[in-house]
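With one protein chain held back, the other chains of the complex are shown just where they sit.
Chain nomenclature is as follows: A, B and C, assigned in order of appearance, with residue numbering initiated at 1 for each chain independently.
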Amino acid sequence: MTPSLALIGLPLVSSPLVYFAGRADRRHAAWSRIAALLSLLIAWVLFVQSATQFSMSGALDSTIGMITLRIDGISLLLTAVVLTLATFVTLYSDRYMMGEMGEEKYYALVIAMSGAMIGLACAADLFNLWVWFELMTVSSFLLVAFYCQRRLALEAGVKYLVQSAVGSVLVLLGVALIFAVTGTLRLDELALAGESLALIGAGGLFVIGFGVKIALVPMHTWLPDAHSQAPSGISTLLSGVVIEAGLIALLRVIGALAGIAESWGVLLLAFAAINMLFGNLMALRQKQVKRLLAFSSLSHIGYMLLGFGIAFYAGTPDGAAGGFFHLLTHGLMKGLAFLAAGALLYGLHLAHERHDPLTVNDLAGAGKRYPLAALSLSIAVLGLGGLPPLAGFMSKWQIFTAGFETQDLVLMLLVIFAALNSVLSLAYYAPLVNRMYRDHPSSAVQQGKPIPLSMQLTLIGLAVLVVAIGVLPSLVSWLTEPAGSTLMLALGR
Amino acid sequence: MTGTILVIGVLALIGVGLYGMMILHNVLKLVVALQILTKAAALALVAAGYMNGQLQLGQSLALTVIVADTMVAVVGLALAVQVRRHFGTLDTRALSTLKR
Amino acid sequence: MAGLLVLLTILAPWGGAAWVMLARSDQLRQFAAVLSSVIAACAALLLLAFTLTTPSVEFALGGVFGTFTFVPDGLGAFLAAVATTIGCLTVIFSLDYMRGEHQLGRYYALVLLFIGAMCGLVLSGSLLLLFIFWEMTALCSYALISFHNDDPKAVAGGIKALVITQIGGVGLLVGILAAYAQLGTLDISVLIANAGSLPADALTITAFGFLIAAAAKSAQVPFHTWLPGAMEAPTPVSALIHAATMVNAGVYLLARFYPAFAAVPGWTTAVLIIGLLSALFGALMALSTHDLKRALAYSTISQLGFMVYAIGAGGIFASQFHLLNHAVFKALLFLGAGAVIHTMGTRDMRRMGGLSRAMPFVRNVFVIGGLALAGVPFFNGFWSKELILEAGLETAVWSFVIMLFTAGLTALYTLRMIWLVFFGEAHAAFPAHDAPNAMRIALGVLAAGVLGIWLLSGAFGHLLETTLPYHEGVLHVESTADMIFALITAPATWLTLAVIGLGFALWVLRARLTALTNALTPIMRAAAADFGFEWLNRRIVTTAQSAAVLLRRTQTGQLNWNVVGIVTGLVMVLVVLMVGR
Partner (left out) sequence: MEFLPFLLGSVICGFFAVRAARLLHAALWLAGISVLIALMMYQLGAWEIAIIELSVGAGLVTVLFVFAIAVIGDEPISGRSLTPKLLAAALVAAAVLLLSFFLFPVEANSAVSVQSSFAATLWQDRVLDALLQVMLIFAGVLGVMGLLDEPKVRAAEESGLHAETPAPFDQPAPDSHLEEERV
């Protein structure tokens, strides 16, 4: 059992254990949280071992039957983000989920979902990729509709389930098509397949099928609902890694098809432009904090797509590395934003046993009573808005340099468009920050309950990461550069 | 020839399923439409295996698909039960509070 | 030594900011703020003696992030000295002005953060680092404009300032990216040295990108609309950020990169015209407003226009000299206005008047500042304004005529302002009292500066000349005595003085010149309406907002429509693939 294989298998094995740990003693469902933390800790150890092995000897293959699981740059990057966010969310959920019905299911499914994402990042077999993808989706259904006694959560759950399932069927059709035409399911063999119209069609099906999960406009409609209704820890995972996992699945597949058609880059760039503008405009007049953050995820997916699109279209390595860098920083920043918003939601509403949405107006004056949560949310949204020296700026910078390195007029115009979109996004991030530092607190803040220590600690941890990466972007280049070169390798450039 | 007919069949089923998903507004019937789609997908995998001479492989893929999509359907049914319980109806038009 | 001083200039205010945030009592906060700003000012002034032309601090980040360097050359050290000195005086002034306000910790922390960022901006030797500090100053400015968060006007003003300067930031970003894509390095000196070897289109993008950035930051037409809105900030902040330091960053940028861009076709003309229009419009708007702080803000736009015009005309030294003088006298005017507003509780000049007797100290310093602004001889503003007009006369006579007219307008609105506030009949029953001690210290130092700082022009010019290797041939510097002699003997100077006198006379004789006033009413009305730029701004904002509202309907919340979205996406993608196959 190599560490890499153990890393992939561990969460899957431990997920039932986490469940039974919480089930064994019914009064202490918190045991499941400790079990979850333990398995994440072991996963971290295995991750470090795999990363060292990778840095010494390159991609690590483990073959089971005809299915290969490969730990390469891309899977290491996604695994790092998944483990980071899962650890923070598990730590954070201590008080947030305490006393909720089915706490042990929550932790078990979080672990299962994280495991599915790690597996997805490693899958080198087309159908196996779909199975991991589906496992991730099935594990997330309950998590999205976790407050299943509440109508809004149910509504979000139904929409999420139906739309995910449609996307997943389209992916399957693409798989069947590729299987029929080439007779192979291995992604690396697929890259050698000759040109064929059917393969292009299959690629289109993948773009849409995975696109539902990635929340490409106009397939995005489930996202704001699911993100706003899920528990905040789950919103963090959904926005920070689940949609990105879909993006990585898409990159893997159309990366293998890159030699067959030139249009992928154009498609990615087109979706990038639409997503950026649409997400920002939808967020502009949004009054609910979590919905606002959800719509901003749309625009950030746009930035990642811009980076990847540049890599596909012009073959610029910085585009791929920048896209992955933004994936990482967006995971951290959006995670921080959702967790901070969740902490405020907890203090203002949940601690009163209320399930009201957290509105922008509720935040007025939060800075005085909840200095840490307000500061974290400010750092997160300003980072998302691309203000230096926070992490979000650095990753956008790398994407933008890639655009200009191509010397291609259209790409340069797209970069300018993206930069203007960042300015537009400040028009809704800045008032949010402003409100929190008002002098006169809102009634919700006045009656607010204190935020527990466990939440505060996670906020500090993530905020420090966001600032540190902003000041020292090279801190994570050991993750982003190999990921970028792995993608470039897959593209054959 | 067989291949062509199979492809037409899969496409027709997909069309019917998608059409249903677009016009039906009963949660349970949406799950029915979803099942039509997944059955088409399973058939597509078997057909693909048949066409390229790897029928057994196609079968094992289809098995996984059937299991996975049955789980989706089951969760969908459980959601439908809860929807009925809390909304008093299965009509998705009632499930439209979350917008904008 | 230089490296240490550079770090001290930037990190002392930042450390102070952290200290202020963590301090428990307001007294401790004030102490921390004053101490750290004084340290920074001392370090920056010392730095003037240790200037270098090579990086003093280096920090390699690798990859597309390049190497972060700080180069304390004459231009940078001089601007850092201005920022920290005026910053320090502002902090001292704030001790009285902000006494008893809520959230003092946030106030001082942001001011200190700004001072550090401003120093970083001018000392930076890397384009990316320059951009980072550029954005940080914008962020601090935004946060301080909306310091009185509960006032919607303050919030709106802050966001407007942030968005407009960020649009400028996009220009800077694009310019940097275009240069980086060609050069492969972010070193500023490499860009300036190798500008000639860049492809023409890339250099053009860079040059005009930087020009947009500078115009937005320095509140030049057509991006000037944020500056009047920024007057919602506490007055010391307006003095520091929106008069003496941050708004100068644009002028600094143009001056710094002038040798690189001067050869780009149309660039100097564009700079000249932007400066000219800003100077003229600013002066007209200053004449039409009744709000004391807005009048000063418009006058800032106008004076910055003079500096930008000077750069367009090739007078780099004139622009930087005017920058120095303007920073001192405008800070003095703003702080004086702050003292007035602090006691009167209003910013409307129509409700002031007759304050001369109640506030003799403030009147004295305000008049000194005003005379410098108007360009009266032997105050610092006179010398630099004359240099600018000389440079304009050498370049384009038609522009010189307009600038001459603007100089007259400047005298007119300055006198109007002083008159309305301190003389004339008293309108308010407020018991006005003179400035308290901490305010007096700040105002006194600045007034002394207005009277004497121009004597340093020779030394200043020498400093620039010796430490800016790429500006060779574009910096015409003489010793102070030569400058005085040259200006006094130049006929243009006398012409200007006559125009300035005419401006004064217009105000004195305003009652008898009704025909003229009536004729000017439409112009004044247009000026009061900001020549339509404000309308344009609002139009853009409402368009974006209504688009957003309209778009929100697409989120129907109906599952069927959501699936329609998916299928539509499928059809679109397949069509694209079919066409692009």
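One rule holds in what follows: a residue touches a chain if its C-beta (ideal position, glycine included) is under 8 Å from a C-beta of that chain, and two chains touch if they have at least 3 such contacts.
Keep in mind that this is a model prediction, so the values were computed, not measured.
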Point to revise | Contacts of the hidden chain among displayed chains | key: A, B, C
Exercise for review: Provide the residue numbers of chain B that touch the chain removed from this figure.
Suggested key: 1-9, 11-20, 22-26, 28-29, 31-33, 35-36, 39, 42-43, 46-64, 66-68, 70-75, 77-82, 84-91, 93, 97-98, 100
Check your understanding: In the whole complex, what residues of chain A lie against the chain that is missing from view?
Key -> 12, 15-16, 19, 26, 64-67, 69, 101-102, 105, 108-109, 112, 115-116, 119, 127-128, 131-132, 134-135, 138-139, 141-142, 145-146, 148-149, 151-152, 177, 180-183, 196-198, 200-202, 204-205, 287-288, 355-357, 359
Exercise for review: Considering the whole complex rather than only what is displayed, give the residues of chain C touching the chain that is not shown.
Suggested key: 558, 560-561, 564, 567-568, 570-571, 574-575, 577-578
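Heads up, the rule we're going with is that only the chains that are shown with their structure count from here on.
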Exercise for review: Would you mind checking which chain's C-alpha centre is most distant from the centre of chain C?
Suggested key: B
Point to revise | Contact-richer chain pair (by C-beta pairs counted) among A-C and A-B | key: A-C
Practice item. Starting from the mean Cα coordinates of chain B and chain C, work out the distance between those two points in Å. Key: 63
Exercise for review: Return the distance between the CA-based centres of chain A and chain C, expressed in whole Å.
Suggested key: 41
Exercise for review: List, in ascending order, every residue of chain A touching at least 2 other chains.
Suggested key: 158-159, 162, 166, 224-225
Review point. Going by the touch rule set out above, which residues of chain B reach two or more other chains?
Key: 18, 21, 30, 92, 95-98, 100
Check your understanding: Can you list the residues on chain B that touch chain A in the complex?
Key -> 3, 10, 14, 17-18, 21, 27, 30, 34, 37-38, 40-41, 44-45, 47-49, 51-54, 58, 61, 64-65, 68-69, 71-72, 75-76, 79-80, 82-83, 86-87, 92, 95-98, 100
Review point. Which residues of chain A touch chain B in their complex?
Key: 127, 131, 134-135, 137-138, 141-142, 145, 148-152, 154-159, 161-162, 165-166, 168-169, 172-173, 175-177, 179-183, 224-225, 228-229, 286
Point to revise | chain B-touching residues of chain C, taken from the complex the two chains share | key: 552-553, 555-560, 563-564, 567
